[in-house]
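What you see is the complex with one protein chain gone and the rest in place.
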Amino acid sequence: MSIIHVKNLSKTFESYKKEPGLIGSIKGLFSSETIYSQAVKDISFDIAEGEFIGFVGPNGAGKTTTLKMLSGILYPTSGDVEVLGFKPFKRAPEFQKQFGLVMGQKNQLWWDLPARESFILNKAIYEVSDHDYKKTLDELTDILDVEDFLDIQVRKLSLGQRMKCELIAALLHSPRILFLDEPTIGLDVVSQRNIREFLSEYNRSRKTTIILTSHYMEDIRRLCKRVIIIDHGSIIYDGDYKNLTEKYAGDKTIHVSFSDAVLENDLKSLGRTTMANSTSAKINVPRKDIAAITNRLLIGFPVDDISISEESIEKIISDIFEGK
Amino acid sequence: MKKYLAIMKLGWLDAMEYRLEFLLGYLGWLVSFVIAVFVWLAVAAGGNGTVGNYDIKTMVTYLLIIQLLRAFIFSRAGFIINQDIQQGTLSNWMLKPISYLGSQFLIELANNTLRSLVGFVVFGIVLFYYNTELFYTFHVAKIFLSLVAILIAHTISFLIISIIALGAYWVVNANRFLFIYFSLLTIFSGMLIPIDLFPDHIAKILYLTPFPYVFFFPTSYILGTLNGEETLRALLIGSCYVLLLGLLLISINKAGIKKYEAVGK
Partner (left out) sequence: MKTIKIFFALCAINFKHLLIYRASFWITFLLMAGWAGAYVTFIEVIFGHIDTLAGWGKGEALLVLSYYYLFQNISDIFYKDNFEEFSDVMRRGELDFRIIKPVSSRLLAFCYKMRFDQLASLVVTAGLFAYALSELKMNISPLYFSMGILYTTISVVLYYSILSIISTFAFWMQKSDTFKVLIWNVSQVARYPRQIYTGIIGKVLTFIIPIAGLASVPAEIALQFDHGKIAYILAGITIVMMAIAQWFWSFGLKRYSSAG
C-alpha cells in the first residue's frame, strides 16, 4: 500500500535578476526582472510502507526540494502530494507527529546543552509518554552506542556522535516515515558505516519507511533497494538499484593476463580491446556474451589469470548526468 | 589602496541590494524623531515655551539636524563584527591580506554615505522650510568644519561600537551590550537632549567623555550655538578620542584574536 503519493509535482522558485556593478544596482532600484527557476519538474512516484528509498542526483538537482515538499516545509507550485493521507503543506499536527527529519548540514540539537535536554524537549513537543520515551531512548542509545555522550554538551561532540544524537532526536516519537537529507555528509568512514548499519537495521525491524538523499553512492548501494535519480528537477530513473546496472551498464570488462605474449590483432575478434602490453589486456564485452567469450579466451590463449568487472555505479550515474 | 576602494564599493553595492531594509531603517529613525519632538513639545509646554536656552524652534531645528546627520554618524558595524566573531566567518577574513577592522570601517563609511543621501534630501527639505535662516549662516569654512566634525563623529561612533562588539570574543553574544550602549548614547551624546541642558557639573563631566562628540558637537556647530573657543576645544578633544579609541580597538582586537585562535571557534 502506498503511503506517499506524488503526482505531477512541480516547484518553481522566483528570484530577481540583478545586473552587475553599481549602475546595475541603481537600475535595480526602479525595476527588476523576475526569473523563474524550476527546481522540481512534474515528478510522480509512489512509495509503499516500509520501503527504503534513495534519492540520488547532483547538487541542485531538486532532491532536497522534493524532500521539503514531502515534509511540508515547502508548498508545491503545482501537482499533488499526499503523505500518510495528508497534504504535507497543511502541516496538520497529526501528520507532523508521524515523520522525522534529519538534515546532515543543519542541527536541531541545542548546541550548548547535552543532547538529553533536546530529547526531553522533543518528548514534550511530540507528546511521547514517559514509558515510551524511556523505552525508545534506551533502545536507540543502546544500538547506537551513545550512552556516554548523552550528558555532554553537544558542541563538544564529534560530528559522528552528534549525527547519532540527531537521529535519536528525530526518532524518539517512533515516526512512520523518516526523511534523511545527506545524513552522512562530512563523516569519517567508520561513522558512516555505523550510521548505515543502524539505518538498515532500523528499517528492517521497525518497518519504518526511510527516504534518504545522499551523494555518497555507498550509502545508496548499501541501503536502498530502490533508487530515484533526479537531475535538473526531473526523475530520470526510478526502480531497483540492481536494474540500474543492467539498464545503463551494457558492457562488462574482462581483465586478462597471459603467460606468453599474444598479439592484439588476435584478440580483436572477441570485443573492444585495450592492450596494456603484450601479456595483459582489457576487453569490453556485452554482458550477454560474457560466458561465450570467456570460454573462447580460455581455449584459444595462454591465460594466466582472468577476472570480470562491472562498470562502477558512480561511473554509470555520472555518465547519466553528463548525458552519455 | 586599490583593494580598499574595492571594499568601499562593496559597501555601496550592499546598501543598494537591500532597499526594503533601507526604507525600514528610515522608518525607525522617523519613529525616534517623532518621539523626540513629542517629548520636547511636552517639556516646552511645561516650561512656558522655552527650556534653558532653547525655544521650540531652536529645539526642533536641533532635532532635525540630528536626524539629518544620523544616517551618516550612526554605525551598525557592531552587529556585523559581533556576528562574524560569533559564527566564525571572521576566519575567512583572516586569510585575506587586508585589515578586517579597516575594511569594516570603509564598508560602513561607504554604506553610510549612500544611506545619508536620502536623509539629507528628506530632512534637508524639511529643515529648509522649517528654518530657512539657518541656511544663510553657511559659508565655505563652516561647511568644511562641519564635515570634519561629522567625520570625527562617525569615526568615534564606529570605534566605540566595534570595541563593544569585540566583546563577542569573550561572551556568547555582544548584541545586548550594543543596545545598552545605544541607550547611553541616546542620552549622553545629545541625541535626545542637548548637553547644555544638563546641570553644569554633569555637563562638564560629559564633555570629557567621547559621547558629546558623536552628536551634540556636530549638531550644535551646524546650529551655530557654539562660540569659537568651544568649537576649537571640541575639535581637539574629538580628535584625541579618535586616536585613543583607535589604539584601544587595535589592542583589544589583538588580544581577542589570540583567544579566537586558541578556542578555534
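Each chain carries a letter (A and B) given by its place in the written order, and its residues are counted from 1.
In this section, a contact is a pair of C-beta atoms (placed from the backbone, for glycine too) under 8 Å apart; a residue touches a chain by one contact, two chains touch by 3 or more.
Predicted model, so just to flag it, every value in this text is computed and none were measured.
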Which of these touches the unseen chain: A:121, A:236 or A:275? A:121
Of the residues B:131, B:175, B:209 or B:225, I need the one that contacts the missing chain. B:175
Full-complex contact with the absent chain, from B:5, B:42 or B:244: B:42
Positions on chain A contacted by the hidden chain, ascending: 11, 13-14, 39, 65, 68, 71-75, 77, 89, 91, 93-94, 96-97, 99, 101, 103, 106, 108, 110, 112-113, 117-118, 120-121, 124-127
Which chain B residues would touch the chain omitted from the figure, given the whole complex? 18, 20-22, 24-25, 27-29, 31-32, 34-35, 38-39, 41-43, 45-47, 51-52, 76, 79-80, 83, 171-173, 175-177, 179-180, 182-184, 186-188, 192-193, 197-199, 202
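Please note the rule applied: only the chains that are shown with their structure count from here on.
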Can you work out the whole-Å distance between the CA centroids of chain A and chain B? 52
